[in-house]
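Input: one structure, supplied below.
A single protein chain has been removed from this complex, and every other one stays in its place.
The block that comes next holds subunit A.
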Amino acid sequence: MQKKDIGLLVLILVVGAVVAFINPRFLSPINLANTANLIGLFGLFAIGQGFVIITGGIELSVGSVIALLGVLFVDLIATYGVPWPAALALMLVIGALIGLAHGLLITRLDMQPFIVTLCGLLIYRGIARWYTADGTVGFAFGQSFPTLDWLTIGRTGGVPHSLIAMLVIAAIMWVVLHRSVFGRYLFAVGKNEEAARYAGVPTGKVIVAAYVICAVLTAIAAIFFAMYTKSISPSSHGNFYELYAIAAAVLGGFSLRGGEGSIIGVVLGAVLLQMLQNLVNLLGIPSSLNFAVMGSVILIGVLADQQFDAYRRRRAAAQIPDHGETTRTGPAEAH
């Protein structure tokens, strides 16, 4: 665990303790289970966003993809009677194709990630609304998919399966990001794409893969959300979710310049965000202030983190003056 992650964990515990002290309902099983479910749902696609942010990119179409795949999935299994495993597999494939398209537009055609995914945000939302004629998609009365329901909204020992799914995926993605060759390439590309290319890293493929991972995790989240809400109105379903994902990553220590971040960080970021939402409810803060609270906490958090970083660097610089060579260094040398 990095120092940043520990700091975030401490913050979460402190906030949790304060909220629990003011309103003990925070620790009630029902409230914990609800919050855990939301952490699972939002954590899933926040992890995906993290991969894209490490490359120095951004994925803005997350919310729209959740809406589009949500209506498609529910419509396929509820209206057309497609077996749900087949529908689920199809959603993952569509997700992968969306990520592939974004990645190729960015690497091959040299478009800016912000623009590509902003257009994605508009396009997928538009298609979702057109597909349903702006209506709500849902299940017929009495229609149920016991296995799917158990998998997505069920609980084991009181723990929501969405949280378990998120933790399992987080564990896999932790290995991918922090232990695999691909993860090493991701960090190198995010830090210095040019130097990575000079070292033989297939930079284009690495970036495309990051967008595919993001879109597939978003597709998984879309299924969970669809089963959680049961009825989807495509004009509002998933609105602003990309911003939650970006906020979680930033809180978790990711740099939007790329090359920095950790899976534990983004998961803790998602935890903190959901706790803040919960806190607004429990402390009787007007729910209209929800976003304002989130924004303020992120702003203060990132500011404190930067100040702390600068302080640490100053201290480190004071402790280690040089590595024994600087005294003989010529004028052209820049440190």
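Operating definition for what follows: a contact is a pair of C-beta atoms (placed from the backbone, for glycine too) under 8 Å apart; a residue touches a chain by one contact, two chains touch by 3 or more; residues count from 1.
Heads up, the rule we're going with is that contacts and distances are computed from a predicted model.
Student: Just by its UniProt name, which of "4Fe-4S ferredoxin", "Spore germination protein KA/spore germination protein", "Cation:proton antiporter" or "Ribose transport system ATP-binding protein" is the chain not shown in this complex?
Tutor: Its record in UniProt gives the absent chain the protein name "Ribose transport system ATP-binding protein".
Student: Would you indicate which residue among A:180, A:231 or A:307 is in contact with the undisplayed chain?
Tutor: A:180
Student: Out of A:29, A:81, A:146 or A:200, which touches the unshown chain?
Tutor: Residue touching the chain left out of view: A:200.
Student: Out of A:58, A:148 or A:188, which is the one that touches the chain we can't see?
Tutor: For the chain that is not drawn, the touching residue is A:188.
Student: When the complex is taken as a whole, what residues of subunit A touch the one chain not shown?
Tutor: Against the missing chain, subunit A presents residues 175, 179-182, 184-185, 187-188, 191-192, 194-202, 259, 320, 322-335.
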